[in-house]
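Below are the structure tokens for one structure; questions will follow.
Missing here is one protein chain; the remaining ones are kept as they sit in the complex.
And then subunit A:
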Amino acid sequence: MSHTTEYAETAPPSDGGAAPAASGRPRGTPPPPTSWRSRLYRWDTKASPYAFIAPFFLFFGAFGLFPLIYTGWSSLHNVQLANLDSQTWVGLDNYANLIRSDFFWTALENTFAIGVISTVPQLLMAIGIAHLLNYKLRGSTFWRVTMLAPYATSVAAATLVFTLLYSWDGGAINWLLHFAGIDPVNWRESIWGSKFAVSSIVIWRWTGYNALIYLAAMQAVPADLYESAAIDGASRWEQFRHVTVPMLRPTILFTVVVSTIGATQLFGEPLLFGGNSGSKGGADHQFQTLGLYMYDQGWVIGNLGKASAIAWAMFLILLVIAAINMLVARRLRKD
């Protein structure tokens, strides 16, 4: 009965102890006859949470889910950029066309190859750099900011500079190579040279970012672990291998996932590296990624139906990668 006064304003006095709050009910008192106020109140408690999360779902629906589904719908049609109004149903033709197309498989291979040669060294270097930054250093903030600077650079600016560095005729890299007695390499038009060049841009931009993520995780590793390892006679390297890396496992997994997604969607770097008509990814499509292939089909050639099919193929590939990742993560957790 002590509640009565507290809820006096909300519930009519005749209700006695029947507070609308959930805590009142278990006592067996019957629910109060509803006035508009208490109804509003209950509606408020039930509906407000939905209202609070609604913006996300509305945005996701409008800019995430709808485009995704609509792209899927388009991928089943013949949609031409110059004739958007007359779409004809073609079923899975666009997908069949992709599977038969050499360019699709080349793009898939390129995406995978560039993904591997950019992600693996990138993460290895990042973890090493994070380890170094984790020591007590003079000017540690300076070093950390320096690490992040490439990440803050725009893709366009970075790629432009790298394109000049890799220029066949008079680029700085070929100039350095000539001291080693190596003939100028036509980076852009060579099969592996171009992949390496594109990867180097990705590595340059993302290593620092990953290093900082690792650094944050390293600083969360309890110092006493290192102390006890040191007491047991573990060298720095052994400490790194047996304390740091195991403790970083979830973070490493996270960066692997994020880098893999980034690698699958790689677009800006190869496009700009290719220069004029860069969406072909070189004369032999040697650095055309799936993202570029999609752009080339959709906006350069104007076949939006096929481009949509490529988009969905990329989505499915990501799902497969996510599934593999989940299996690996589960395995790691069991260990």
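Things to note:
Basically, a contact is a pair of C-beta atoms (placed from the backbone, for glycine too) under 8 Å apart; a residue touches a chain by one contact, two chains touch by 3 or more; residues count from 1.
We take it that contacts and distances are computed from a predicted model.
For the chain of the complex excluded from view, the name given in UniProt is "Sugar-binding protein" [choices: "Cytochrome c oxidase subunit 2", "ABC transporter permease", "5-methyltetrahydrofolate--homocysteine methyltransferase" or "Sugar-binding protein"].
The residue from A:83, A:140 or A:154 that touches the chain not shown here is A:83. Contact with the chain that does not appear here is found for just one residue of A:261, A:300 or A:321, A:300.
By the touch rule set out above, subunit A reaches the unshown chain at residues 6-7, 9-10, 40-41, 44, 47-48, 51-52, 54-55, 58, 62, 81-85, 101-103, 160, 163-164, 167-170, 186, 188-190, 275-277, 280, 283-284, 299-303, 306.
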